[in-house]
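Take this structure first; my questions come after.
With one protein chain removed, the remaining protein chains of the complex are shown where they sit.
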Amino acid sequence: MAGRLSAIRSIAPDLATSAELTVDTKGEGFTEITRELAGFLEQSGAGEGVLLLYLRHTSASLTIQENADPDVQADLTTALRRLAPDDGPWVHTVEGPDDMPGHIKAMLTGVSLHIPVRGGVLALGTWQGVYVVEHRRKPHRRELILQFVGTGG
Amino acid sequence: MAGRLSAIRSIAPDLATSAELTVDTKGEGFTEITRELAGFLEQSGAGEGVLLLYLRHTSASLTIQENADPDVQADLTTALRRLAPDDGPWVHTVEGPDDMPGHIKAMLTGVSLHIPVRGGVLALGTWQGVYVVEHRRKPHRRELILQFVGTGG
Partner (left out) sequence: MAGRLSAIRSIAPDLATSAELTVDTKGEGFTEITRELAGFLEQSGAGEGVLLLYLRHTSASLTIQENADPDVQADLTTALRRLAPDDGPWVHTVEGPDDMPGHIKAMLTGVSLHIPVRGGVLALGTWQGVYVVEHRRKPHRRELILQFVGTGG
C-alpha cells in the first residue's frame, strides 16, 4: 500500500448553508478570497464538513495555489498565456482577443472545487490560498456561490 | 477584503438521489447535457442543494463552458489539440493516435464537478452550459453518475 490511513471520525450531517460572494477583479490575474471564505464559515456556524465553491462565469475560474510569493501568481499568468495565446488560431474573436483565450483558460482550471472544513475552519495546506482567476484584461465583477455541508459548530 | 458576502441561508439536508445518464457522443467535440441534468433534478424532487457529476471514462471529460456561440466549442477543440497533439512523443500508441491525447485532455479538464441547485434548478451563470467532451475521433457511449444532495422541493 502506498499510503497510511489515520483513525476515522464520524458525524451525522445536519447543516447546509449557502451564500453568494461577489468579487471585483482588477483585470487579468489572481484575487485571493481565503479570508472571505473563512468569514462565510464563521457566519454559517460551521463545524465539521465541506465547503463547495462555484463560479458562475466562463472567462474566469477558481484555483488553489501558493500564497507566499507573488511571483508565483505572475508566473501562473504567464503559463496560462503560453497555453492559450491571444494570437492563437481562434475563430471566436468578436468579443476581443482576450475572450476566447479566457474560455480556454477557464476550461483548463475549472469553476468548481471543494475544501474540507474542520472545527469551523478551512483545512488548507500550509501554503495554500484560494483564488478567483480573472482571464479578461479589464476588471470584472464575478459571482460565486458558497455552500457548506456538515454539522453546526 | 476583495469580496462582499450575501446573507446566509440554512437548511437541514434530508434528501440524496442518484441516477446514471448515458450519452452517445458524435466523436471528438462537445455534447451539451444541461437539459438532461434539469430533468434529473425535476424527477428527484430536488429543492436546495448541490448536483455532483461524475464521468466514468479516461478519454472523455466534463466541462462547464459558454453555450451561446458554437465557434467557442470549435476553438476549445483546437486548443486541446494544440496542448495534446496526435503526433506528440507518446509511447502509448497501441489504441490509436487519438487515444493518448485523449487521456491527456481528460487529465487537464477533469471527470468530476459540482453545480449548486436552488429552488430545484441549476444555479448556472447566464452563459454557462454543461458538456461531455469527447476526445476520441469516433462516436462513443459515455456513462455519467448524477447525484443530488440537499432538501426536497
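Worth pointing out:
Each chain gets a letter, A and B, in the order it is written, and its residues are counted from 1.
Criterion: a residue touches a chain if its C-beta (ideal position, glycine included) is under 8 Å from a C-beta of that chain, and two chains touch if they have at least 3 such contacts.
If you're wondering where the values come from, they're calculated on a predicted model, not measured in any experiment.
Contacts to the hidden chain, counted on chain A, fall at residues 1-13, 48-50, 63-66, 69, 71-72, 74-76, 78-79, 82-83, 108-110, 113-116, 118, 123-128, 149-151. Residues of chain B in contact with the chain left out of this view: 13-24, 31-33, 35-36, 39-40, 43-44, 52, 54-58, 83-84, 88-92, 94, 100, 103-104, 106-108, 110-112, 114, 132, 143-147, 149.
Rule of thumb we're sticking to: only the chains that are shown with their structure count from here on.
One finds 17 Å separating the Cα centroids of chain A and chain B.
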